[in-house]
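Take a look at the structure set out below.
As you look at this complex, bear in mind that one protein chain is not there, while each of the others sits in place.
The block that comes next holds subunit A.
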Amino acid sequence: MKQMQRRQFLGTGVTAAAVAAVAGTGLLRAGNAFAGNVAGWPAKAFDAKVLDEAMGDSIGKTDVPVSSKVSLKAPTIAENGGAVPVTIEVDSPMTTDDYISTVWLFVDHNPTPLASQFTFTPACGKAYIQERIKMAKTDNVRVVAKTNKGELMASAPREVKVTIGGCGG
């Protein structure tokens, strides 16, 4: 079932009904830019073109309260928008009763705003991630975290001034 749902997301621009009708025939694989989507990859949220849609499709909400527990570090100025280092850390005991289960990273005006989704377990010890992302232009980066109890909290948006846009790659 999960596989079916995922496949239904494959063809943006094709109605869900039409996609459902051909799902399983193998036709969907041909001609799609993301032909070989990995099972379970949340295509709908990643394909969303505007922030509200990307947040709705991933988190289920577009308005999340800012909490000082969610830390997002990024440079104030990035000369190369193709590789902007970001560090995410969410304050949590990370015990089996109380841990951060999911973290989403967004770039507000990238062609597809959802950049990454992280699913943590208590064994991580810390809800911590460091990676490098592409930014099309000067923009806000933001993080939303969800606890195992479903509580949502966001970082304050952080503006990164981009000298050379990085969506070429």
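Criterion: a residue touches a chain if its C-beta (ideal position, glycine included) is under 8 Å from a C-beta of that chain, and two chains touch if they have at least 3 such contacts; residues count from 1.
Just so we're on the same page, contacts and distances are computed from a predicted model.
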Quick one: find the hidden chain's UniProt protein name among "Multiple sugar transport system permease protein", "ABC-type xenobiotic transporter", "histidine kinase" or "Thiosulfate oxidation carrier complex protein SoxZ". "Thiosulfate oxidation carrier complex protein SoxZ"
Residue of A:Ser67, A:Gln117 or A:Thr138 in touch with the missing chain, whole complex considered: A:Gln117
Contact with the hidden chain only, please: which subunit A residues? 33-38, 40-42, 46, 82-84, 94, 107, 110-112, 114-121, 123-126, 128-135, 166-169
